[in-house]
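Of the protein chains in this complex, one is absent; all others appear in place.
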Amino acid sequence: MLATPAPPPLPSLVDARRLRSQRIGRALRLWVPAGILIGLLGICFVLPLVVTLPSSTNGNIIYNNEAPFSPGHLLGTNVQGVDIFSQLVYGGQLTFEISLSVTLIGVVIGGTLGVAAAYFGGWADAVISRVLDILLAFPALVLALVIAEGLGPSELHLIWALAVFAIPAQGRVARGATLTVRGLSYMTAARLSGTRPWRIITRHVLPNILPGIVTFSLLGIGIVVIIEGAIDFLGYGIQLPQASWGSMITQGQNIESVQPEYVLIPSIALVITVVALNMLGDALRERWGVQ
Amino acid sequence: MALVQQIQLQREAGARDRARRLTGSPALRVAGRRLLSAIPVLIGVTFLTFSVMSLLPNDSAQAILGLNASPSAVAALNHTLGLDQPFWQRYWHWLVNVLHGNFGTTLEGGSVNHELAIHVPTTLELLLYALVVSVALSVVVAALAARRPNGIADRIILTVSMLGLSTAPYAFAFLLIIVFSVKLTWFPVLSGAVAGPGSFFKNLTLPAAAIGFGLFAIYTRLLRADMVDQMQREDYIVTAKAKGVPPWRVLLRHALRNSLFTLITVVGLNLGGLVGAAAIIETIFQVQGIGNDLITGISNHDVPLIEGITLVFALVTVFGNLLADLAYAVLDPRIRYGSSNS
Partner (left out) sequence: MSSLHTTDALLVVEDLRVSFAAGGREIRAVDGVSYQVDAGRTLAIIGESGSGKTVGCRAIMGLLPGTAAISGSARLRGTEMIGLSDSELRRHRGQDMAMIFQDPARSLNPTMRVGAQITEAITTHRKVSKSEARAQAIELLRLVRIPAAERRFHEYPHQLSGGMRQRIMIAMALACRPKLLIADEATTALDVTTQAQIMELLLELQAELGMGLILISHDLGLAASYADEVVVMYAGRIVEQAPAKRLFGAGGTVKMRYTRALLDAIPHLERPAHTDLPVVGGRPPDPTALPVGCSFAPRCPAVEDDCTAKEPALAEHAAGHRWACYHPCENGVSA
């Protein structure tokens, strides 16, 4: 008679080290970009309050074309003697203000429209979807440029012009996410049990679509940053002498063959910002399991 | 059931079947429905275009008569041109003209149609160049990445594509210029006319690369994510492996096939955004396309030109979406061949 005795407790077959490195990797991918973004925001918004920076608009022509790390000018000065680091900081303020406002407007208005369209369906959906499609089909850049040209360039105009682009984008995402949630069984159960639409939306729909909207918004902020830079670059956005990252690139292009850092510095700032946003979006998507 | 009702039902069913046979394959029906729903969008787009442009003062009369013309002469010409009519009348006239293919006259007196005819092909060439190369490259690179998720190749590719997504085309363009035009002098900084394959590549490669890098990044990420998802989640992948099919073949013949659908949809949807990027890149490289025209048109307040170009852009976007939907309907055998008929 063959007896297989009860097996002794299993020494772990799976590498504990690998498990730990998986966990560390995941945490890093979330907190490093988050840290970078917080750092950038801090530099742009908090630093000027604490430290007096040289003017970002007026420069002493005597000190022009200073190299980076010269005394008093962390990143040097440009052709007119304006401190580059200050330009970066104040330009960054504008960039963040604009992109965050645009995205917020997009989420609030577009999100409401999208959820309403998906939840109530029927005519509401048909009409809202068509309107969103029309807005999306329109080239955003043209709209922003025309508004700037026709009404005069200002930060507020820029925000509204770009919001026209963000609203339908967010609306579509919100609509798609709500449609998915709407099909779930517990939603039908809630509806059948007579819960009022408002409660269903706030307690069931919103918490479930929020992760998708947040991750998309992070991507969206990045896109707005780039487009806003493009508008400044073309000369239609933030007007000189106020600095913006896009206009710094424009100024830099004239002499980039001689001193490429004028183009490189704001470009690098742009890239770092958008990369951090994208990485954060990816990491959050990973953590929350959003598609 | 009463006999009368039965006969009625049969007749209805017969009519339905006849209608179904008349409208042909399911793909055609899907296409038809999509086209129909695109019409209100197109109309809305024309309306939006026109109303946005009315933000700009239309100086056509002034430009024609010259700066020294008297205000009354300008007003008279304005009246003749119909520029002082109320909004809806102007919109209607413009719309009718557009539907007849007449986009009006530019500020300089040329015909907008003519401008479009000359410059649209250039922009098309540029965009197609960028699209084709970025899609082809992204398929190859994504396959390499998806072969071993989280492997070395994958990590490198993900990093590079992350950079690609995050770099503004206009900033990247400068990098390209510095490296390839100034230091290496492989390509000219400013694009000349395109007249044949040699000048095509010489003049359009850098601009296409500037646009294409971002596209390549997006497509690569998308394809890679989709393929990895298929390989890890889909049951038919397990079946293929169970048959003993080698990993490369599973990736390419099974996963990629199905991932291409998502890619096509995204390419179609992206078409609209391409247009904005094209405008900027054309300006930087001085490519004589409609993007460049648009930018100069806006600064000149050349309303008819801007209207025409914007409309073309918007049409491209709408058709891009349509094409994406249609491609899906045609390529996905589930839609093409309809439901079970066993």
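For clarity, chains are labelled A and B in written order, and residue numbers in each chain start from 1.
What we mean here is this: contacts are C-beta pairs under 8 Å (C-beta built on N, C-alpha and C of every residue); 3 or more make two chains touch, one makes a residue touch a chain.
Worth saying up front: this structure is predicted, and the values here are computed from it rather than measured.
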Among B:39, B:96 or B:238, the residue in touch with the chain that has been omitted: B:238
For subunit B, the residues touching the chain missing from this view: 232, 234-236, 238-247, 253-254, 257-258, 332-334, 337, 339-342
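Note that in this section only the chains that are shown with their structure count from here on.
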Computed distance of Cα centres, subunit B from subunit A, in Å: 23
Residue ranges of subunit A in contact with subunit B within the complex: 130-131, 133-143, 145-147, 149-151, 222, 226-227, 229-230, 233-234, 236, 249, 252-253, 256-257, 260, 263, 267, 270-271, 274-275, 277-279
Subunit A-facing residues of subunit B, complex: 37, 40-41, 44-45, 48-49, 52-53, 55-57, 162-163, 165-171, 174-175, 177-178, 182, 272, 275-276, 279-280, 283, 294-295, 298-299, 301, 306, 310, 313-314, 317-318, 321
